[in-house]
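Notes for the one structure printed next.
Just one protein chain is left out here, and the rest sit where they should.
Now for chain A:
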Amino acid sequence: MQSKLTDTELIQKTLAGDQSAYADLVKRHQRFVFTLAMRFTKNREDAEEVAQDCFIKAYRSLDNFKQESKFSTWLYSIVYTTAMTSLRKKRLDTSSIDDEETDIQIAAVPSGYDTNNAENRSRSFYLNQAIEQLSADDAAIITLFYKGEQSLEEIAQTLGVEANSVKVKLFRARQRLKEKLERNLKHEVKELI
């Protein structure tokens, strides 16, 4: 069972030497941190390594955390920098935002988001598949906005950019996600026919 204490209270207990309080903090944030790491690494093993690394880094610098922002915002900025460093190290092929060559080439898709009747599998499966096809930045920004309960300003702080720039990036990321989802669903329809 997870602790009902706030993040700040758990941090104070951790700083006083209570490691179980930090375990509660980890339990509270691990799913999101792991998901965010997955958006960058695209595989579970690397994501788990990155996520663990983030929590250890956060523990080491916990006494430097000034509590001017939410703990989650601070933690996500650690995830972002750690994941980016890991990506650079492993030279993972993060497909470029505009690189459509790697995508499945399908005939022009008529507009209309809800034009499909293809699934045996659920739409969430296709949505997850489309997120995996996004660039790391796009996938991260969507995850931060929808699952991290982060405002545009907080995301800007995490990514080290302006809030306006985050707004534009989010808009583009959603557009690309929509396009990829439509393309994947059309592809599925074609296969069924």
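Keep this in mind: contacts are C-beta pairs under 8 Å (C-beta built on N, C-alpha and C of every residue); 3 or more make two chains touch, one makes a residue touch a chain; residues count from 1.
Definition applied: contacts and distances are computed from a predicted model.
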| item | value |
| --- | --- |
| Choices "Carbohydrate ABC transporter permease", "Multiple sugar transport system ATP-binding protein", "Zf-HC2 domain-containing protein" or "NADH-quinone oxidoreductase subunit H" - which one is the UniProt name of the chain not shown | "Zf-HC2 domain-containing protein" |
| Chain not shown: contacting residue from A:Tyr22, A:Phe40 or A:Phe71 | A:Tyr22 |
| From A:Leu5, A:Met84 or A:Leu127, residue that would touch the chain that is not displayed | A:Leu127 |
| Chain not shown, touching residues in chain A | 19, 22-23, 26-27, 30-32, 34-35, 38, 44, 47-48, 51-52, 55-56, 59, 112-114, 123-124, 127-128, 131, 142, 146-147, 152, 167, 170-171, 174-175, 177-178 |
